[in-house]
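Complex shown without one protein chain; remaining protein chains in place.
Letters are used for the chains, namely A, B and C, taken in the order the chains are written, and counting of residues starts over at 1 for each.
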Amino acid sequence: MAEAETSIPIPEELVREPVSEVGQMSQWKLMRLRFARNRLAMTGVIGLAVMYVIVFLGPFLAPNDYMYQNTEYVFGQPNSITFIGPDGRFSLRPYTYEIATVLDEQSFKFVFVENRDKKVPIRFFVRGDPYTLFGFIKSDVHLFDVDRPQRFYLLGADELGRDMFARILMGGQVSMTIGLVGVALGIILGSIMGTASGYWGGLTDDVMQRIIEIIMSFPTVPLWAALAAALPPISATFTALHRYFLITVILSLVGWTGLARQLRAKVMAYRQSDFVQAALAAGASDVRIIFVHMLPNAASHIIVVAALAIPNMILGETALSFLGLGILPPLVSWGALLRSAQQVAVVVQHPWLMIPGIAVIITVLLFSFLGDGLRDAVDPYSI
Amino acid sequence: MANQAQSPATTRDLVVRVRDLHVYFFTDLGVSRALNGVSLDIPAGKVTGVVGESGCGKSVTALSIMRLVPHPGRITKGEILLYREREKQNGHSIVEEVNLTDLDPQGPVIRSIRGAELAMIFQEPMTSLNPSYTIGDQIMEAILLHQKCTRKEAEERAVDILARAGMPNPKTVVRRYPHELSGGMRQRAMIAMALSCTPSVLFADEPTTALDVTTEAQILDLMRELQAAMGMAIVFITHNLGVVAQMCDTVAVMYLGRIVEQAPVEPLFYEPQHPYTRALLRSIPHVGSRTKARLEPIRGVVPDPYATIQGCPFHPRCDYRKPGVCDVRVPATVEVGESHTVRCFLYTEQGEDNG
Amino acid sequence: MARYILRRSGYMFVTMIFVAVIGFLIIELPPGSYLEFEIARLRQLGGDMAPEQIRALEIRYGVHDPIYLKFWKWFSGFVRGDFGRSFEHRLPVSELLWQRLGFTVLISVLTMIFSWVVSIIVGVYSATHRYTIPDYAITVLQFIGLSVPNFLLALVLMVFAQQVLGMEVGGLFSGAYRNAPWSLAKFIDLLKHLWIPILVIGASGTAWLSRVMRGNLLDVLNMQYVQTARAKGLPERTVVWKHAVRNALHPLVMVLGMSLPGIISGETVVAIVLNMPTTGPLYFRALLQQDMYLAVTFLMFLAVLLLIGNLFADILLAWLDPRIRFE
Partner (left out) sequence: MDKADLMQQELLLDVKGLKKYFPVQSGLLRRTVGTVRAVDGVDLFVRKGETLGLVGESGCGKTTAGRTILRLLQPTAGEIRFNDPKLGWVNLEQMSRQELAAVRPNMQIIFQDPFSSLNPRMTVERIIAEPLVINKVAKGQELKDRVADLLRVVGMRPEYMSRYPHAFSGGQRQRIGIARALALNPKLIICDEPVSALDVSIQAQVLNLLEDLQAQFDLTYIFIAHDLSVVEHISDRVAVMYVGQIVELASTDELYYTPKHPYTEALMAAVPKPDPRRRDRPIKLPGEVASPVNPPSGCYFHPRCRYAREVCSKEAPAFREITPLHYARCHFADELKLRGVVG
């Protein structure tokens, strides 16, 4: 071969043969292009990026600490904001009103009334409750707050007078990561199981298939709940953070099955494909075939399945925490926050307790956009 | 709509006349010009071959005549005329001209024509039968739709037509599902279904391409037999020049959405005029030729469907191209022999601008 | 066909045994078996509890037995209909189970029917009207349906029903009929209450199924045999409903098994918000109280429901698809 070189000249017509520019791009790049053209998908990506930033900057963005209990403002409603200054003219600085507690003569309950005559300025970058950002930045500067003794509740307060805004941001840290961690675990488990099952077949495959079928024959939320109920109670040795981690494990225990099945089918198809046969004919090892030929081709599908599984995990966590079997105090999650809104009567009186639900819906929606966009981008039929 | 021809004829030479047909597909990537001015006459009771490489527009031509062009394709220009024989009370028949391009593609008129006057069979006998219904159900469906008869009569007719299509045990086959039959038998069932209402034209879109050579021979024999017995016209779409030579009376050669040459089968094979036809015939190995001469390939590749080629679409691959002529204008169709037409500047100065 | 069903049922039984093992492990999983707590508590109460009684309990649940014997005792009891005792309710589990399970099945089946009918209609409509405004509107609704947690939807609908429609909400019966014997009036009352849970539980499943249906139908509409049907001259309606929909249903029936866990999961959660007399509220309460025998029995029965559902799905599929039927 070495001395062969250029003894066959390139035929003239081939020199002019058109080769498309698209051909320079890898499948990944093509996927990225297709994805970037999809408006819904881009909404998903940008929206989620914004949400993650907001949630993780939570302690800075919210004026109050999420644990701070204000017994003076139990079930307090959201404070209003006005841009009309005390002088009655438009002002760039927003104002809120002083809150007065009044006894309702009919129901003999204390209600909170805004004193429209007394405006309180909202100040920016002020010092307030101390907090730690990302686990290591210690600070007490908040984006906005009002002067003490007044406190500012953008989204109202819960049954213990805690700031819903702060709690929603804090809960978001849990709710928006639990799906990611759960899916990551699920991918690892599902990839190993699915690849092994599809590549070696035989007994390995049979056993794996039976296990998956059995897991799939339980209804998900009740099974999650049963496993969560089997976790030990929160104590000094078993903290809420331990529980958070184990809940993600429980969520992924059920979540890996779908991925394993899909991957198995893919791997089995690739095993028969001509490009794998060609690699075998060149003497490629199993490891090379799996890691060079199969997984890179399956990777896009893994990503799609994972992206589509995240919403399910978020909804699963929400349901579990809502039932009191998921995230427990002192950690909060959106589902745990919604626990306060279990009764119709409470919801009717204090509708702001439902706001965490809106956060869930938006997040899940954005993840769905993202997942759908990815699936369309991977779809070989649309160029 | 359906309007009587000026002078009511009683017999017809042509069943379908296609004039300057343009079909474009409007996709996200741009406009794909599937048909770019196709003119084709389909004589009654003859086998017309349409031959060309993949993507040349053979199938789209047939689908356009059936008015079944799939989304996002549209007929943008041209007309398709169907000549139907209608029986009058006094026993005489007259020929009625219907402009198919005017019809609503889902409307009642074209539906009464589809299946009854114009029938079609496809390449993949595996996928062209519905897996959920029995062979009998699917044949009877067409019969019940177009003919006045009871279910029982329809079933008898289905058994009858299956028998004519050379199906062994037609009485049991009507109760069989497609997956229980072999490829060859499925294609027989498709043929039976298409012919169940005695259409005047059968479009056969690569009906034997997916079949093995011995099965192909059986199906070709069958189609020839049925054509002789039932007298319908067949439009035989294929890329296999051998099949064309065996089956067809006249042949139309397509390249990139245009018919470049049309002739009776013998002149086409013995005196091909268009450079593409010549090159095509030279490039294939002939079985039984006893020569081991090198093949003469056509250079280059078929351009992608979105490309717009200035001038004659074949000129980039043509050995006879005339610079300044072939790459500027599209040649007009000229007659070079009896019923033998060619679109090439070797035979005419006359051209048209790119449409 | 009969053999197919028989084989499939036998197979289901094997799966059932493994499901039971998992169920049992869940009982045994919590640190310190609940039974031990219970016995300790009974001992403390002492007086009215005879030591024999405690001994009997210990033997019945095999507190001191090796794990496989414990499992056998529990499983053999389970098969005979002895599901253990609910310690919280001081009743055999079986007495708490049946009526609630009945309502669960009723609501699940009705939800299933609802979501299938709606998804097929919606799926067919949006597939045949692709790239039109109604199709986009349906897509938006589908996305929302998939994104709203069902218990939240239940809450919102209840508030809506109460505040706007002025309805009495929650439960499956109005107060007057709750404990009344069955009558036509009670039945009608039940129907009035059923729509909220069906709508709520079915929402996400319907959104998902209709999306699957749309995708399937779009695939099928590209098939050659649909073109064949059109070439016969059939009207488009017949082409879609007779030739395309039937084949698009196959993959849908295959996911029927997958949609069932969603419905049963949804039912259990929604039941708490809507305060329905189904398994859900009792199940989660049992879990919170660590009343494990009750909880696991419920879980097992939900799994059995799923298995039966899957069996039906497979039989339905075999009936729909001649290729499987004659295998």
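Here is the rule we go by: contacts are C-beta pairs under 8 Å (C-beta built on N, C-alpha and C of every residue); 3 or more make two chains touch, one makes a residue touch a chain.
Values in this document were obtained by computation on a predicted structure and should not be read as measured data.
The chain not shown here is touched by just one of B:L280, B:C312 or B:C326, and that residue is B:L280. Contact with the undisplayed chain is limited, among B:A154, B:A204 or B:L220, to B:L220. Looking at B:M126, B:V302 or B:L346, the residue that reaches the missing chain in the full complex is B:V302.
Interface note for the absent chain: among B:R17, B:R74 or B:H239, the touching residue is B:H239. The omitted chain makes contact with chain A at the following residues, 1, 4-8, 10-11, 14-15, 17, 19-20, 22-27, 30, 206, 273-275, 277-285, 288, 293, 296-297. Within chain B, the residues in touch with the undisplayed chain are 53-54, 182, 184-185, 212-218, 220-221, 239-248, 265-266, 269, 279-281, 283-290, 292, 294-298, 301-302.
One rule holds in what follows: only the chains that are shown with their structure count from here on.
For the pair chain B and chain C, the distance between mean C-alpha positions equals 54 Å.
Multi-chain contact residues of chain A (touching two or more other chains): none found. In chain C, no residue touches two or more other chains. The touching residues of chain C, counted against chain B in their complex, run 223-225, 227-236, 243, 246-247, 320-323, 326.
Residues of chain B touching chain C in their complex: 66, 68, 70, 106, 110-116, 118-120, 122, 124, 127-132, 141-142, 145-146, 177, 179-180, 190, 193-194. Contacts from chain A toward chain C in the complex involve residues 210, 213-214, 216-223, 225-230, 232, 311, 315, 318-319, 322-325, 335, 338, 341-342, 344, 347-348, 354, 357, 360-361, 364-365, 368-369.
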